[in-house]
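Every protein chain of the complex appears in place save one, which is left out.
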Amino acid sequence: MKNNSNLGILLKGIIKENPVLVLILGTCPTLATTTNVVGAFGMGIAALTVLVCSNMLISLLRKIIPETVRIPCYIVIIAGFVTIVEMIVHAYFPALYDMLGVYLALITVNCIILGRAEMFAGKNSVGKSALDGLGMGIGFTLALVAMSTVREVLGNASFAGIPIPFMEPFKIEIMTKAPGGMLVYGLLIALVFVITRGKAPLKKSFSCAGCPSAGHCTASGACNTEVKEEQAQ
Amino acid sequence: MKTLIIILMSSVLVNNYVLSRFLGICPFLGVSKKLDQATGMGISVTAVMLLATAFTWPIQYFVLDKLGLGYLQTIIFILVIAALVQMLELFLKKVSPSLHKGLGVYLPLITTNCAVLGVAINNITDGYNFIEAMVSSLGCGLGFLLAMVLFSGMRSRIDESKVPAPFKGIAITLIAASFISLAFMGFSGIVDNLFA
Partner (left out) sequence: MKSSIKSIIVLVGICTVMTVLLALVNSITAPIIQENQNAAANAALLEVMPEGKNFEQVDISAYELPATVTQAHKEEGGGFVIQLTTTGYGSDFVIICGVRADGTISGAKCLSSTETLGKEKTYGENFTDKNAEQVAAVETISGATKTTQAYKNAVNDAINAAIILAGGSVDIRTEEEILADNLAAALPAGEGKFTKLFIVEVIEGIDAVYTADNGKGSVCVVGETFVGIDETGKALTDDTALAAKLEAQMQIITASEQTPVDLTAYEGIHKNIVSVSKTATGNYVLEVKGAGYGITGGDEYHPASGEYIFIRVSMTPQGKIIDTLTVSQKETDNIGSVCADEKFYGQFDGKTQADYDSVEGISGATLTTKGYKQAILRCFEAVAILEGGVANEE
């Protein structure tokens, strides 16, 4: 957080600290919902909404919430917003709801959201937290759309449900299946590394289960035990 | 009995939570570097999954459904899981310090493991009865353990090989995981045909 200007806060989530491709967070929805562009975009927007709302509310309450019950409070707030988003999607976008299934509810345990709450919203003003949530959400959405584009075009010869006829003979169906997801994700991460050439802080280790707080929470956070353990070894 | 075996086998092999449903990917990538870590995490997750289902299933059917509070499902489930994990940790610390030393470190990570919440919710959406839900949880936990153990073997080989710079770290790990997932795809259809 060298650049604390508002624009900087917004942009760092999109490029420099892209949650999916650089920080490697929220891997579960990234892999599960990117079989087609529509689902991925929907997932991204849903997560963005939850992220912005929870960031703002947590930032607003950061002086009231006691340190000891911090995590449960965050979880309740996040789960609440997730459920609200879930109900709205269910009511107004039933097709998307069917497509995302359980992954919508699982935004609750998406590490990006809890991570931003712990790392940013708990320490910064409401406005900045909202911007941070927006930036991270856009970054998450863009990464999901990029990945789903690769998977849908190659695997299903279509983009957002619109068929691409000349791709039809070259369909690689495995791309829409589980192995294809992991393969594309791995290749995209490598590609981002090549493009940024080390400018982005590449995460080499998965300590703390890829928790965003890894760098910050060793002293205070919930998952410090794991890091200590690794360091001990 | 046959349905139970089918549920167990399909949740271990065919619908493996990690490799085909992408639940619990974070610990799968994060804690699979060494075999003992992978085993410890796998066993902890299995235990928490069973415990979580044992609590969330009755809560759903006897409290939420009865009161028409279905929309509180996510909030209640995640709180129950968080509380259970806390209690399990305290319990282990008191009763068996050695076990706590082995598994305790993984427990705080499990709260935000989507596989646990995923199992709890899926058991409800799939309309399982209590026994079936427990069996399904056991299967998912064992499937997670299996994937972790298999993958830790692969990870130790990757660590010793020379990897091109852009692929170092996560990229090569994901590509390796993709191969294991590919291998698990071979199981699809096998369960139905075995017991049909």
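Letters A and B name the chains as they come in the text, with residue numbers starting at 1 for each one.
Operating definition for what follows: a residue touches a chain if its C-beta (ideal position, glycine included) is under 8 Å from a C-beta of that chain, and two chains touch if they have at least 3 such contacts.
From a predicted model like this one, the values you see are computed outputs, not experimental measurements.
> Which residue from A:G80, A:G115, A:G155 or A:G186 sits in contact with the chain not drawn here?
A:G80
> Just to verify: which one of B:L4, B:I59 or B:L72 makes contact with the chain not shown?
Final answer for the missing-chain contact: B:L72.
> What residue numbers in subunit A mark contact with the hidden partner chain?
So the residues of subunit A touching the unseen chain are 61, 64-66, 68-69, 72-73, 76-77, 79-80, 83-84, 87-88, 90-92, 94.
> At which residues does subunit B meet the chain that is not included here?
71-72, 75
To be clear about the criterion, only the chains that are shown with their structure count from here on.
> Find the geometric centre of each of subunit A and subunit B from their Cα atoms only, then give the gap between the two centres in Å, rounded to an integer.
Chain centres of subunit A and subunit B, defined by C-alpha means, are spaced 20 Å apart.
> Touching residues of subunit A toward subunit B in the complex: what are they?
24, 27-29, 31-32, 71-72, 75-76, 79-80, 82-83, 86-87, 101-102, 105-106, 108-111, 114, 174, 177-183, 185-187, 189-191, 193-194, 202-211, 222-223, 225-226, 229, 233
> Which residues of subunit B touch subunit A once you look at their complex with the stated criterion?
19-27, 29-31, 33-34, 71-75, 78-79, 82, 104-106, 108-109, 111-114, 117-118, 121-122, 125, 165-175, 177-179, 181-182, 184-185
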